[in-house]
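Of the protein chains in this complex, one is absent; all others appear in place.
Moving on to subunit A:
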Amino acid sequence: MKKRRWLSFLILSFVFLCLAPGMSFSLQTKPLVLGTTDKITVLDPAKTYDFYTWEVFQNIGEGLLKYKPGTTELIPGIAKSYEVSPDGLEYTFKLREGLKFTDGYPLNAAAVKWSIDRVMKLDLDPSWLVSAFVERVEVVDTYTVKFVLKEPVSFFPALVATTPYTPVSPKSFPEDKVAEPTVGHYGPYRIKKWTRDVQLVLEANPDYYGSPPKSRLFVVKFYKNAATMRLALETGEIDVAWKSLRPIDIRDLKAKGKQKVLEVPGPYIRYIVCRCNKPPFDDVRLRRAIAAAIDRARICQEAYKGTVKPLYSMVPMGMWGHIDAFKQEYGERNLELARKILTEAGYSKDNPFNIEFWYTPTHYGDLEADVAAVIKESLEETGMIKIDLKSAEWATYAAEYLTAGVMPIFLLGWYPDYIDPDDYTSVFLHSEWSPDMGVFYSNPEMDRLLDKARTEIGIEKRTQLYEKIQKLMAEEAPVIPLFQGVLTAATQPNVKGVVLDPVMLLRYYLIYKE
């Protein structure tokens, strides 16, 4: 009997220990914990080509230049200054002296050259950001490195701020293959522990030249779904819920008011692509009819519950050079104009324009089918268009159908590679690259304007050129912008220093708990 009583006591004690809320034996300072549904794909700047891993590199690494938090202004990073040659072909960077990677290897001009050469030699996914522009890298002296470009590129400083330009240590990274060491970087944080798909533990890098991170220990927890991450925020398991909460969660969190919800326009855009080289959309009138009939406000409200903003240009709002080109051309929505154009093109209520409209349910989140349904309804409101919705899983959609020109009109989204209007225009509108995006658009005047804007150095002249580009784009509508994403982070009330800006990469080193 006595034995059983002891056993019961032990079991009860264990259950109590397990269920005691917030139980912790730890006496150390609690780290700041951020949750995300994204993942680290490959922790090597020569291979990684996704936003989240780039964000990690912004915190464990640093480029020659970097963005001033909260702005799109470029400021010195590991380079203290730089000069451009008069012909715009040579960029010479002066590095900060005495820096060393987390494996102890010196960070100097030779290391920078080695890292850039490695990216070009490995020739992997993001390497075009270097090799398409850089002819060669030269070591001028221990702390001076020179980039010789293939042709003048007005946005080269923005390219230098991207992750493939982040130097890594020759001591920890092999020259001829991809590797994921947890040392050999240089940034505000260094990696303390990384368990793939589970958590990333960062600690302040004592050798960092700048201000130390606001939180000495920073933990990133990786979630498989947004619902669990939202619950983790509500139960206090995480301090910050970052990319990506669902619109319904954002709305609920705002309504409850227990956590802070921060929002700024992000550089993520969604748009419709018309395949311009084959019927029916080789007829500009039909593209214009779609552009006039589309109901952006309804997509934002019905599918996204107001968590995204209608967009009237491919250059996002908040970026220099942006104009509401489609609004100027068609108004917010103009059904009468759409009907008029369709009539001119030979369509009527009895002879509607029948078209397959494609979307993918496996890449842009759960709401994509809703977006497609709203588009179908808004276009069919003309009474002269009949939409047949078609879908394909992402790998087939993006890798096969898109470039093969299978889909006459379809939905797509864009995250920028570098923060410049060029990244939102050339790739869709220049005849050289638009086939890669399924647009197949070719207009010599557009090519001329884009080429000029890429090489022009002065920002006023570039702004004027991008305004012209956007106007021509709205007139011809090869791509039709729909909406711009909003960057959202939800935090506990005592969390400060979350800076959301168009760069879209969260700086962990600014975040702290009061």
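The rule is simple: contacts are C-beta pairs under 8 Å (C-beta built on N, C-alpha and C of every residue); 3 or more make two chains touch, one makes a residue touch a chain; residues count from 1.
Just so it is clear, contacts and distances are computed from a predicted model.
Undergrad: Refer to UniProt and select, among "Dihydroorotase", "Methionine biosynthesis protein MetW", "ABC transporter permease" or "Deoxyribose-phosphate aldolase", the name of the complex member that is left out.
TA: Looking only at the record, the undisplayed chain corresponds to "ABC transporter permease".
Undergrad: Specify the residue from the set A:68, A:196 or A:349 that touches the hidden chain.
TA: Final answer for the missing-chain contact: A:196.
Undergrad: Using the document's contact rule, name the residues of subunit A that touch the chain not shown here.
TA: 17-26, 30-31, 33, 41-44, 47, 125, 178, 180, 193, 195-199, 201, 217, 219, 221-225, 227-229, 231-232, 234-235, 237, 362, 393-396, 398-400, 402-403, 436-437
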